[in-house]
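Missing here: one protein chain of the complex. Every other protein chain is in place.
And now, subunit A:
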Amino acid sequence: MIVEVQAILIIWTFIFIYSIFGSIDFGSGFWALIYNDHRTLAGKMANRFLSPTWEITNVFLVLLVVAFVGFFPKGAFTLGTILLIPVSLILFFLAIRSAFMVFSYSVQGYRKLMFLISGVSGLLIPALLITVLPISQGGFIELVDGKETLLLGKLLASPSLYLYILFGLTSELFLSSLFLGDYSYASKQEGAYRLYRGNALLLGPSTLLAAVLTLLVSQQEASWLIKHLYEQKLWFSLSLASFIIGYVALLLPRKKNTVRGFPRLALLAVIAQYGFASYGYGMAHLPYIVYPRLTIFDAFTATETFYSLLIMYGIGLAILTPGFYIFWRLFLKDRRYLQQD
């Protein structure tokens, strides 16, 4: 495989990991807000997961940015220039969210207000993050006085922007519902599990609908991409099949239990669904990072740097894996942590 493709595959992997973790993280913040005073422990479940994990999710975001700069420096130049405003807003809300989340544990009075602010930022950040996709499909960048400039007015008037946002938000809430359903199930919180399972059943089809609508509208603005997407039918079929497996897993009755569904299987199948779809989308997007201005070949780093980064990723992964394993054991598996109530 050529080095540029190896590099973009690593970037996709990071984007994929962050989009799953980020969805669960931001979604949990939102559900924690919604179910703050709920009679089930749904809100508490969300917070119990969020407290030890948000920092790590945040590190994945930084990892993604750093990896992109290292592998595709010219891409960092272009995206840094054109995404000044949306990315600055993301940073702004990210700071507000993280800080207020931490503060809300240490404060008595304004706790609800802080909850509200961090919960709402948890919707705004993903909405802003996903705007990178329509921008990368082309049509919103122009050369003004020799500088690459984002046509903000045109972007804001474009329906595909809003459909992408809709797709992003429904996906965020779908994935986080599934995850928290599984987490509540593992914590033996039936009430909370029922609630999140119900949300997931509702949100699943909504994400599909949003995805189809987004593609339909993008047909006009980015016909090149749609054409390429059709060539990736295999991956999208696999994605759809995974969705069906996941959805059915939620519906199946269980023998000894009063509740329905196999949440762990559903979660894993839906993660696979997003994995296949991301791969198909990524393949269709090649070789462009930003259509038609920037390809992975223009943007690629120095070869020596690429290889030393690659080696360091291997070493880093080897060092970190035990850490992640211990973390998972302590916060996602340990009954003493999960079943505190």
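Keep in mind that, in the parts below, a residue touches a chain if its C-beta (ideal position, glycine included) is under 8 Å from a C-beta of that chain, and two chains touch if they have at least 3 such contacts; residues count from 1.
One rule holds in what follows: contacts and distances are computed from a predicted model.
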The complex has one chain missing from view, so what does its UniProt entry call it, picking from "Cytochrome d ubiquinol oxidase subunit I", "Nitrogen fixation protein NifU", "histidine kinase" or "ABC transporter permease"? "Cytochrome d ubiquinol oxidase subunit I"
Which of A:V3, A:V65 or A:I245 touches the missing chain? It is A:V65
List the residues of subunit A that touch the chain left out of this view. 51-53, 55-56, 58-59, 61-63, 65-67, 69-74, 76-81, 83-85, 87-88, 91-92, 94-99, 101-103, 106-108, 147, 149, 301-302, 304-305, 308-309, 312-313, 316, 319-320, 323-324, 326-327, 330-331, 334, 336-337
